[in-house]
Structure formats: structure tokens, C-alpha cells
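All protein chains but one are shown in place.
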Amino acid sequence: MEGFPILSVIMLSPLAAVLLLLFIDDARVAVVRGIAIASTSISLGLSIYLLCIYDKAKGGFQFIEKIEWVRSLGISYHLGVDGISVAMVLLTSLVIFTGVFVSWVGIKHRIREHYMFLLLLVSGVYGVFMSLDLVFFFLFYELAVIPMYPLIGIWGSANREYATMKLTLYLSLGAMVALLGLLSLYFTAGAKTGVYTFDMLQIASLSYETGYQIKVFLPLLFGFGVLVPLAPFHSWSPTGHAAAPSAVSMLHAGVLMKLGAYGIIRAMWILPEGAQYWMPWVAGLSLINIFYGGMVAMSRRDMKFMIGYSSSSHMGYVLLGLATVNYIGVNGAVLLMFAHGVMTALAFSLIGFVYDQAHTRMIYDFSGLAKKVPFVAVAFAIMGFASSGLPGLANFVAELMVFIGAFKEYPIHAIVAVFGIIITATYMLRCLRDVFFREPMEKWDDLRDARTFVERLPFVILIAVLLVVGFYPTVIVDVINSGVVPLVDKLNAAKIG
Amino acid sequence: MDIWALLIVPLAAALIITFITRKRAELSSYVSVGAVVICFLIVLPYFVRMLGNPHFEHIEQSFLWLDIPGLMVEMGTIIDPLSLIMLFIVTFVGSLIHIYSRNYMHGEKGYARFFASLSLFIFSMLGIVLANNFIMIFVFWELVGLASYLLIGFYFEKPSAADAAKKAFLVNRIGDFGFILGIFVLYYATGTFNFIEMAHIIQAGNVSSGTLGLAALLIFCGAMGKSAQFPLHVWLPDAMEGPTPVSALIHAATMVAAGVYMLARTGFLYAAAPQEAMMVIAYIGGITAFMAALLALGQSDIKRIIAYSTLSSLGYMVMSVGVGGTGAGMFYLMTHAFFKALLFLGAGSVIHACHTNDIWEMGKLYPKMKVTAVTFILGALAMMGIFPFSGFWSKDEILTSVFSSGNYLLFGVGVLTAGITALFMTKVVAVTFFGEKRYHSHPHESPVGMTIPLVVLAIFAVIAGFAGLPGLDPNFGTFVSAVAGSAAAHAGEHGAHAEHHFNYFVAITSTIAVFIGIIIGWLIYSKKSIDNNAIAEKFSGFYKALQNRLYIDHFYDRVIVAGIYNNIARLFNFIEVYIIIHFVLNGIAYVTRQIGKALRLTISGQLQHYAFAMVGGVLVLMIIFVLL
Amino acid sequence: MEQIFFYIFAVIAVVTAIAVVSVRNPVHSALYLIVCFLQVAAIFILLRSPFLAAVQVFIYVGAVMVLFLFAVMVLDVGKESFSEHMHSQAIPAVITVAGLLAVAVWLISTGSLTAPLGPYTEEALSKNTEVIGKALYTQYIFPFEVVSLLLLIALIGAVVLVLKDKGRGAGRRP
Partner (left out) sequence: MTLNHYLILSFILFSIGVAGVLLRRNIIIVLMSLELIFNSVNISLAAFAYYLKSITGTVFVVFNITVAAAEVAIGLAILVAVYRTRKTVNVEELKDMRY
């Protein structure tokens, strides 16, 4: 496979599907779905293969592809992955592959357009995780954000116009601020070496003055932080989740929010001293995410809102893990990005499955569903337990690592964060009890369980991933670690210096 | 490798039932029973070998589970006398209860689900017992919590069961909050999770006593949740919503005792912890024991009475650990496992026959179900601590260690608790099996599949105490003191407690207390020479408080839970919705829209207005250019 | 000599230009515009660009003005009443334009030419038709092609716009 452009193929295969779908007739739904499944299968297969063949011992960026694009500005099509990106690419593949199946069940009109936007979005996400060129990084970042607008606006549920406007405006604001930071890096790095280039490896290899780092890290932190979402700029996310159709919520919470965290990781890598300066602040804000998000989730009655706030609460753990700047915490943060992505995709696919039939998501509208939809109930329970950090599921390992890492650097923060999982358990179990347990209601007698292969496949895949990583985390932690170690080493060197 | 089979077999059973035999109830139960019996058969040879040689070298096997710089977590098993005793109890009692459940649960709708959960429980419980490090014990600690959640919520359509399951899980979570923090403290103090390595580091005196005290108390929080110690005891009585075999297995014999087991396993920590921390633990145990015994008096649900008695027993064990009598605590744990499982199964048998939990709707069952009655009475006698039943020896050992540690207040509490225990056990036996007939159904003896476990357990309930017979060598204390990594294993101070001397003063005091309890109970509930209702009326306030569980649950529900739900969560939601979203965000949007509306007026649609604006703009730019 | 001609052409151009924007009858405006364009062509000759002058006459005076006259005829707009004549923003507009003119004239008169000189001699420039042709077909071939395409589009566009759309919808899809 030497020389095979594996990254390009992973990224471009959804894009190729989009182009292909342009020429397919709307009515030929089977062909449309077939193309979507085929392209995402290619990506998923290659992502798993990527995880296997990534050389952990060597570490660093591998599978590099570089084609000059605009020589005079120093822009090139430059892809490459390190351990962190490999995990993220795999996550993206998992979520989109299952998302395609979820959409199969959930989306009933304008199927072709739906898949086109979905796949377009995903190739943007892949691009962000793989790009080593700031221009392409930003381009893909926007490509991942913009299709959200039609996806929510056209196929969304209640309040979708409001949600999609808010989401797009917020994310564009973040992107714009981040762009300022990126451009500043471009010019500063260019002035240093005399060669103006957007090459991330080149830019990261330089060292900048401490004052400059502190100044420029802030727009990057804010810009990417909005997407994480960093409190108090989180309010686009629950609204967006709630209005979006299932597959979009899955991508949104499962992958898109990770783009923000990934952006912050890259910013930390480029500007280590700036990161060291701002990380205590991030740790503080992450607590707001955890505690405040959890509390708001507790008081919500709409399941999607509940999961939405819960996501922002969980992303708080990711931020806390990043803020620790030690091996354990950062590894935990990246693993949590992965685990939470899978878990939350499961959550939204399940809620979507129920919502598509019941047309309500209010907790108090349901009771005793476990009798009617046992499969969904079991899957939901697993999701709830994963979310509240039950051992045996991937989130536990990740949260444990974050806690251990955080306990070293910020013991007080860690205590609050650990308390956060009690909050999570509270609302998850309450939701589980109210919706799936207690006496069955007559009005839900004709609710259908997930029976067919297509309906069950996404749930089964996501649960299987949670269990595999939960039982034996080393499968993925090794790869993540190979990406985290150089990052943390660089950051720690900055701390001493 | 056969050690790992202990974990793999029950897990495999749970998976097989879930994925393959789900639809076939009978087969599922065989899979589950088979799994636990296999585990028992694996444990047995080790156990027998240990009886021959208590000081054998412990066996540790582990594999790397997570390895990143600064954090290396292993999953590993440890076989030493302590874990073998516990393994024996879990697999032996577990096997009996599995067999019992096959009949008891017969015809239930979720039969296969029940057995899958039981197997999951056995898997998790064995994981706790085998764990050789803190992370692993925590992992399985949580998993038993999950199994317990599933089994308490077995009748999930029943709101009370659904509530109880959630309550149990959450209360345990609060305990685990402390537990995990304690693990972190210890990890950063010693740099390892492994019990034995940690013990060596602590015994070398490398950790400050303040840290140890903090860690000891935090780790104890975990035990407090799992072993239902005051103030986290509230979940255990509610957990009786689960099927009776579950109550017997999880909420009496094994899981709730896991807290005590964990304290014994981490005995090195408690041996080194400062006295003040140990006192806290001892007093919490004492309070729990006494309070639970009182609460048991106020109940009329047979399962709840036994549940409170379990609480009381757990308090006893914890108290014992608190005063340094870990061996006594473990001894009590073992005997308790037998007689409490017996009592629960007996109660289950009675409930099975009468279709009610209320003892006042039973009465005079003895002629109808002799086996159940006899075994139940044997269990009750063991529980009360009548010579020479097992409870006598173990209770005596605890009281002796309390007495010899000089805590006379706690000793008094212990003796008083023993008396009250005797009183309410007499009540249960008298009201349920004797007196006049009050039942409405047609009770009959349970099938053989249910009575055989009763008989076997009864035998153990009677004789298990001899394992700790003073003067016997090796006796129970020897085994426990040989726990791997403990100071005693290296001939330290802990050995002193293992050298147990029979104390006649203690034995006689407690026996007198027990007989007073029995006599009062006999007078009230059997002879009726003291009117039950008159007492109830005389102490009506107190009696009512007892019936309402001293208002502790009430306090939690109304003040803490409601406080969090209604006030804090609502407050944050208010901030989120009204301040952040409506005020700030929609405010910004509103202002923007209003500005837009105002500026819109300048859009006249007149081409020449725009052109004029453009020319004017050019002029302004030119003037600026000139001026600069 | 040249100066005299320049002033003659310039004055006529300015006067007719003022007439274009001020007379009420559009037909008169168009005729004044023709005169103005002719003066511009003459000024091109003063600038030694006979080719431009020729193009100016052919295209502006010939084609464009004919178009204008046709338009005026087709639309059949007669003489305007005074109220229709001037736009309501007349006074501020005149002041602004006057200001613009003043500033520009001041700028031009105080400014000086600093740009580098080109490679052509006066001799070459005066026979510039050939030079222009070479430049157009070599250096400026790409814009030249674009412009020709643009013209084609404009041609089609004008036809499409003016055509009365008969049977709209019926033949939308061939």
C-alpha cells in the first residue's frame, strides 16, 4: 500500500459521492442510499485500516500527502495524521457510517439532498482532522460548518429557523476570530523565516515570543472554543441539537464539537507558551461547562435538550483534560472526545428513533417504554450508563484519565468534576426511569421497536465500539498516546522555559 | 489461568443468555446456574488447599490494561486467604441462591433477564474479590452497582421499584465519589494502584499520616455507599423492591458486604491511618448498627425487617473494622452471609406461600411449612447470637475487639443493639410462624429446589462459627491475618488482633442482653402479656418516627434532592434560558434587528440616491486624501 | 496652433455636454451628445491616436448614438415638463459635484507625473494603429478574447431582453 493516498481517499470518497449524487434522479432512493453507504463504508474501512497501520512507535505525522496549490502564498494541499487525528478520523467514520443508516430510517423527503449535504459536511470534517495546511484547515472547517445551515433549516424539527441561524452565526463568529489568529500566525512566521507559508508543520516548528503567544492564543482559543462549546458560548449547541434531524445531531454532537477541541489542541501545539498561560482559565471555564451544563441538563424535560446540555457538560471534561497539560489528562481528553462522540451519536440516534414515531421528546410524555421497545431501552440504558461513566464502557476510561490527570494539576477542579458525574448519573437515570420504566402507557402501544437490520445496525455498531474501548482501551489509547506525548513534551518544555 | 475463568465464565453466561438463549427461559437458568457452580468448583480446590496451609504465598496474575506515561493500570487478580474466603462465600451462597431462584422466579416474565443479571452480578462481585488494585476494584465496584440496579429494578413497571433502583445507584455513586477521590489521593501519594505495592510503601512510612487519614476516610466513603452505612444507608431498605433471592444474594450476603471486604483488603491503610480517622469509621458503624436495629422494630414488612437487620449487621462489621478488628469483621461477614441469606430465602419462601410481605398477614405458618420454619428459626437464632450458633462466635469476636480497644461507649451500643436485634427477630419468628392464623391464601411448603438451599444454608449458619473457635489453629483469624500485603503477613502489629482470646465478660454480657430481648419479644408477641398497641401508643411519637425511618429519607427527599432539583437546577436553567439566551443572545439579536430596521429606512429604492451617496463618498475620500 | 485647436474642441465638448444634461427634449440631448463625441474624437487625434478617433466615430457616433436615437423614438418620450426634468436632490447634488470638481482640479494642477515612462517613441505612437494591433493580439490576447465574448453575450442578451416573450412556459423545455 506504499504510496496509496489513503487519507485523500478517506476524505474524498464522501465528496465523490456528493458529485455522483448530483447526477442521480431524486426518485431512485435505493441508488442514493447505496452510494452514500458505499462511500462511507470505504471511509470507515480505510479508517480502521489506518488505525491498524499507523506506526505508533514512530509517532508524529504519517501518510503525508503534499501538492502545491498556490506557490506565491505558500498554500499547499497537505495532509497528514498523527495519533490524535487517527482517533478522530475513526470517530468521524463511525459516526457518519451509522448516521447514514439512521437517516435511512429517519429522513423521508429530499433524501438525495440530505445525503449530499451530510456527506459534504463529513468530507469537511475529515479535512480538518487531516489538514496540515492552515488555509485548507480553515477551508475544511467552514465546509464542515456551513452545510449545517441547510441540514437543520430544511430537515429540522421545531424551531429550526431560529436554531440554524443561531448555530451558523455563532460558528461563523468563532471561525472568523480563529481566522484572525491563523493569519497572524502566517504573517509572523513568514516574517521570521522570510518564507511565507501556511504549512502547519513549518509554523509549529518555530518559536514565538511569549507575549505574542499569549496574545494570539486567545483568538484561537475563543474561535475554536465556540465550537467545543466553551462556556459561556455554548448556547448554540443544545438549540442546534434539538432542532436537527437525528443524523445531523449525531454528527453535530459526535464530531463537530470535537473539531473545536481538535483546533484547540493544534493551537496548543503551535503556541505552547500561550497555551500554558491560558490553560488555568480554560480549566476554570471547563468547570462551568461541567457543573452548569449538568445542572441545566437536569432541569430540562426535552430529551434532546437534555443530551445537548449533557454534551456541553462532557466537553467540559475534555477541556479540563486538555488544561491539565500532562500525559494522563490530555490522553484522557482525546479519548473522551472519541468516547463521547460515539456515546452521544448513540444518544441522538436513539432519541431520534423514538421521536420519529412518537413526535414528542418530552420526558413526561413517556412511561414504561421498555415494555414496548426493549431493544431501544437497552441501548438507551447503555448510553445513559456510558454517559455517567460506568466502567466497561469507553467513557469511564477516558473520564478516569481526565480525573487522574486533573487531580494532579488542579485538585479542587478535579473534585468538582468528579462530582459532575453524579449529576450526570442523576439526570440520565431519571430520564431512564421516567421514559423507559414504570407503567407502560396505552398511547404508546403501537410504538415499533428497532427490528430490522437497518434500524439496529447503527445502535449495535456504536454500542460495540463503546464496549470494546471500555473493556480494552489500549486498542486506541496507544495510538492517541503516540500523538499526545510529543504535544505534551513541547508544552512542558514551554512551561520550564 | 483458571483464576481468570472465574471472571470469564459468569460473564460468558450473561452474554450467552442475552444474545442466544434469551427466548428460552429454562435453558437460560441452566446456563446461569451452571456458570456459578463452575465458579464454585474452581474455587473449592484452592479453598481446601488454603485450609491446609494458611500461610501460602499469595498468587497474583495481571495484564496491562492501560499504559500511558505516568499512568499504568493493570487488571489483575490476587489469591490469598482473604480473597479465597470471600470467593468461597460468594460462589457457595451464590450457587445456592441461584438454585433457589430457579423455582422462586418460575413463570416470571423476565426470567432470562433475571438470570443474565445474576450472572453479571456474579462476574462483577468476583471481580471485586479478585482485584489486586484500586482501579480494578473500582471498576467492578461500579459494575456490581449496575447489576444491583438492574435487579432492584427487575419489576421496572412498578414505580417504586424503578425509584428504588435509581436511588440505590445514585446513593452508591455519592459514596463512590469519595472512593475515587481517595484512590487519587493514594495514587499520588504512593504512585501505584496495586494493593501490595501500596502496602509496602505505606508500611515503609513514606506517606504522611494526614494523607493516610484523608485517604482512609475517602476510601471508606465507598464502603459507606456499598455497605449502606449511615448516612448513606437509605437505599438498602428500598432495595427490597427487587426479587427476594436478589435481596438475599446482593443485599445481604455479598454485595453489601463488599464494603467490609474492601476495608479488609485495604487493611494496610487502616492499620496505618491515624486514630481519629478510625474513630470516625467506628462510630459510623456503631450509629448505623444501633439506628438500623431501632428502625427494624418499627417495620412490619418481613423483608424490610431483615433488610434493617442487615444494615445493623453491616454497622457491626464496620464498627469492628473501625476499632481495628478487621479479622472479627470478616468473620462476622462470613457467618452473616450464611444466616442472612438463609433468613432472606426463608422470608422468600414465606412470601412465596402467602403472597404478601406483611408479617401481620401471616401467622401460624409453622404447621404448614415446617422446613422453612425450622431453618428460619435456626437462622434467627444464629442472627441473635445464641450459643453455639455461628452468630454467637462472630458477634462475640466483634464485641471483644471493641471492648479490648477501650471504646466502652461503642461496646455498650453493641450490646444494646444485640438486645434489640433479639427483640425484633423474636417478633418476626413469633408473628410469622406462631400465634393465630391471619393469612388468606393457602400456604404450602415450597418445592424441593427451594428447601434444599435452605437446609444447606441452615447447616452452615449453625456450624460456620466454629471456624473462628478460639484456640483452634489455624482458625479464621489466622486466615484473615494472612492477607497479602498486610502488616501481619510480615509479622507486624496487626497480628495481635488475630490472636483472639475468648472474653467471658463480653460473652456473658451480650448473651444476657440477647435473652432479655428474647423474653421481651416473647412477652409482647407470643404471650401477649404486654400489649403491643399499648406500647405503641405510649411511645407514639417515637414509634411514628421509627415507622417513618426517623425522617432521614424524608429529609433527603424534601431537602437535598428537592433542593437540588427545584432550586439549584432551576436556578441554572433560569440563568440559561432567561439571562443567557433571552437577555444576552436574543438581546443582541434584537438590537441588531432594530438597528437594521432603522438603517433600512435609508434604502429608498431610488437609484440616484445611491449614486449620490457614492459620489458624496468619493468626495469625502478625496478630501481625506488631500488633507492627509 | 495645437493649443488653439485644443481649446476649440474642449469648449465645444464642455458646452455640448452641459446641453446634453440640461435640455428637456431627449432627442436634442442625443444630438448634442453626438457633437460632444465628435469633439472627443478630435481630441484623440490631438493625442496622436487616429485609430482611437476612428473607433470613437464608428462606435460612439455611429452605433451607440443610433441606438440611443432608436430608443428615444421607440419609447416615444416627448418633451418633459419642468417637474419631470430635475431630480429632487438637485441642489445637494450640484454642490457635491462642484466640490468634487474643485478638489479634483486642485489635485490635478498641484500634482506631477511620477510614473515611469513607457518604451515607445513619439514616432511609434503616432502610427499607433499598428502598435495597438500588435499589443492586442499578443500581450492582451486574453482580455481581448474575453471582451469579444462579452460583446457576444451582450448581443444575445439585448435580443433576449427586447424580444416579446411569446408563449412563456410552453416551450421552456425543448
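We just call them A, B and C in the order they show up, numbering each chain from 1.
We adopt the following convention: contacts are C-beta pairs under 8 Å (C-beta built on N, C-alpha and C of every residue); 3 or more make two chains touch, one makes a residue touch a chain.
Only a predicted model underlies this, so the values are computations on that prediction, with no experimental measurement involved.
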{"item": "Chains in view that touch the one left out, judged over the entire complex", "value": "B, C"}
{"item": "Hidden partner interface residues of chain B, rising order", "value": "600-601, 603-608, 611-612, 615"}
{"item": "For chain C, residues in touch with the removed chain", "value": "2-3, 6, 10, 13-14, 17-18, 20-21, 26, 29-30, 33, 36-37, 40, 43-44, 46-49, 51-52, 55-56, 59-60, 63-64, 67-68, 70-72, 74-75, 77, 80, 84-90, 93-94, 96-98, 100-101, 104-105, 108-109, 113, 115-122, 125, 128, 131-132, 135-136, 140, 143-144, 147, 150-151, 153-155, 157-159, 161-162, 164"}
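One rule holds in what follows: only the chains that are shown with their structure count from here on.
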{"item": "Centre-most chain [mean C-alpha coordinates]", "value": "A"}
{"item": "Centroid comparison with chain B (C-alpha atoms), farthest chain", "value": "C"}
{"item": "Chains most often in contact, by C-beta pairs", "value": "A-B"}
{"item": "Chain centre separation (chain B, chain C; CA means) in Å", "value": "95"}
{"item": "Distance between the centres, which are taken as Cα means, of chain B and chain A, whole angstrom", "value": "37"}
{"item": "Chain B residues touching chain C - in the complex, by the definition given at the top", "value": "608-609, 612, 615-616, 618-619, 622-623, 626"}
{"item": "For the chain A and chain B complex, residues of the former touching the latter", "value": "166, 232, 235, 292, 295-296, 298-300, 326-328, 331, 368, 370-371, 385, 388, 390-392, 396-397, 400-401, 403-405, 407-408, 414-415, 418-419, 421-422, 425-426, 429-430, 432-433, 436-440, 472-474, 477-478, 481, 484-485"}
{"item": "Residue numbers on chain C that touch chain B, as the complex places them", "value": "87, 89, 92-93, 96-97, 99-100, 103-104, 106-107"}
